[in-house]
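The complex appears here minus one protein chain, its other protein chains still in place.
Now for chain A:
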Amino acid sequence: MSILVIAEHDNSTLKAETLKTVAAAQAMGGDITLLVAGSNCQAVADAASKVNGVSKVLLCDNAAYEHQLAENMSLLVTELAADYDHIVATALTTGKNFMPRVAALLDVAQVSDIIAVESADTFVRPIYAGNAIATVQSLDAKKVITVRATGFDAVATDDNASIETIDTVCDAGTSSHVSDELTESERPDLGAASIVISGGRGMQNGENFSLLEGIADKLGAAIGASRAAVDAGFVPNDMQVGQTGKIVAPDLYIAVGISGAIQHLAGMKDSKVIVAINKDPEAPIFQVADYGIVADLFDALPELESKL
């Protein structure tokens, strides 16, 4: 059995989530090939060759894949798929974008966002915002799978696989990249951080998010937000944790001024330890919090920062 895993990267660094996706692929059992498709991405291929459990890295370096547009990526992956039984990508926005397109081109169903592997054809995935867990068997000959990285532990990176260059150019010519507007941050990536502190509507405005920054700096934490905070314009949407935002499962999640709606819990309830700071003792967040403190966040946050 052979598995093709598509690497998540930004043309310069391999994303940490790929290491967890490789772990999921290992659980499926088989020979793993890691595909690095991008532009000027030799450094990513070098990093990919060190990933344990990977027997070969395919490097496809062409301007057509610079922004990993779904139209081009899906044609490339579909062409390569002939040699593989499983096609696996990380359920981040890039993978979510092109993988269903691959599945449709191969005429197979896709199993999205798996959190566990039961066997080579049976996977576990959350549905209904994580309020139910489905065990799903794929009946297709080829399996197209996206992996929720927080469900798996990263593999180590001290291996040395061979890198094979392929020069397949797939350019659908139907779409083009115009611009990126990326959020600059010194803090750890939200999806990969071991500590996350998030603010909700209770923060009242964007300036007050600075109250979280001092704590985040002391703990080395990433800062997240609820949908209410994003919709109110306090912070940009890429900070949103929840069913429709990012799924996180850090060691410590601190929810500040967040009531704990179903859609928010879907994105963080697998965190190891949850702390809630809220002045409403009835807030649903207290039902999942390991440690709760009923207090005004404007008193509690400065005090917490000073005590860390």
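Going forward, a residue touches a chain if its C-beta (ideal position, glycine included) is under 8 Å from a C-beta of that chain, and two chains touch if they have at least 3 such contacts; residues count from 1.
Just so it is clear, contacts and distances are computed from a predicted model.
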Candidate names "Electron transfer flavoprotein subunit beta", "Cytochrome D ubiquinol oxidase subunit II", "Na(+)/H(+) antiporter subunit B" or "ABC transporter family protein"; UniProt protein name, chain not shown: "Electron transfer flavoprotein subunit beta"
Sort through A:N11, A:S55, A:T122 or A:Q204 and give me the one touching the missing partner chain. A:T122
Touching the hidden chain in the complete assembly: which of A:A27, A:A43, A:A104 or A:I166 does that? A:A104
Could you pull out which residues of chain A are in touch with the chain that's been left out? 10, 67, 69-71, 74, 92-94, 96-105, 107-113, 122, 126-140, 172, 174-183, 191, 195, 219, 227, 230-231, 236-238, 243-244, 246, 251-252, 262-263, 269, 272-275, 281, 286-295, 300, 303-304, 307-308
